[in-house]
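Every protein chain but one is kept in place in this view of the complex.
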């Protein structure tokens, strides 16, 4: 199941739903708003999205993960709007009979989400300036997102 | 922090404690009692431990993980006694500024825990028989634990 | 032929609009649209070479022709997660 939400992510509810007698392993990944990035202080983050397309891409990611690994459950939740310091912008919960599949699927999902899903992060720095984060390879405009 | 407990593991509480403005990433691993193992049905599991030594080994694991990776939090909780189907026998929660450290530390902790910490699982099969699980390489007595 | 392009994040802020309309005499490809957007909005120059484009919420490459009345979106490098 995938979801875009403007509310706080209740990751515990998704972990509870993922636990079952068929799942020997459950892995939760939370990506949260971090205070410091390369020595600069963040006051808060905002996330924007092309929602119809982001939902489609997230649905594709879930389907591809279920094809690649033996998953008994797969949740991908992304929060939009303001995500204050320490709160989760993304939660991924995967469950599988054996732990390797859950770890591998969880890592692949967050790595791929960060490359392909049309969601953008706007830094609101402590110094009052703001920046949209657009990671650009081979460019000194790069602001790499790396939580 | 490490803990051996005879109670249900409240993994959500540890995840909440691990979230902070310094942690861009939190990874939770839950290992749970699975119904089917190599085609055999489990009714329930019991875990026994050499408790003083298990606590020491878990403490060493946490210290080694904190040396190897930049962790802002590290919880390792193992439940003892009966762990019914679908419930967690082990919870590992690691938080770090960047996600790679949290995933790598989480995988290393569960892999190493399974090799070195004096805790043993007793299978109570649906057919009424019981077996202590003692994974023995190069032996046909091997009953490999692999959640 | 009129093409409306949805803009997001940095691209939207640079142009100051959620979408822009461009007029073409004949059908064009995504690559031609990319060039034309930079011509009309030179401030997009640093960003647009790295942007992807989507037609009807599907990523497509520069060779893709744009169908009539298609929904086109300019997707600057993403940073979700």
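When the chains are written out, they are named A, B and C in that same order, and each has its own residue count from 1.
Going forward, a residue touches a chain if its C-beta (ideal position, glycine included) is under 8 Å from a C-beta of that chain, and two chains touch if they have at least 3 such contacts.
None of these values were measured; they are calculated from a predicted model.
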Which chains here would be touched by the one that got left out?
-> B
Tell me, which residues in chain B touch the chain that this view leaves out?
-> 31, 47-50, 52-54, 56, 78, 89-90, 110, 113-122, 132-137, 139, 141, 143, 145, 147
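What we mean here is this: only the chains that are shown with their structure count from here on.
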So what shape is it, when you link every pair of chains that touch: line, ring, star, complete or other?
-> line
Just how far, in Å, is the C-alpha centre of chain C from the one of chain B?
-> 49
Interchain centroid distance [CA atoms averaged], chain A/chain B, Å | 25
Touching two or more other chains - residues of chain C = none
On chain B, where are the residues touching two or more other chains?
-> none
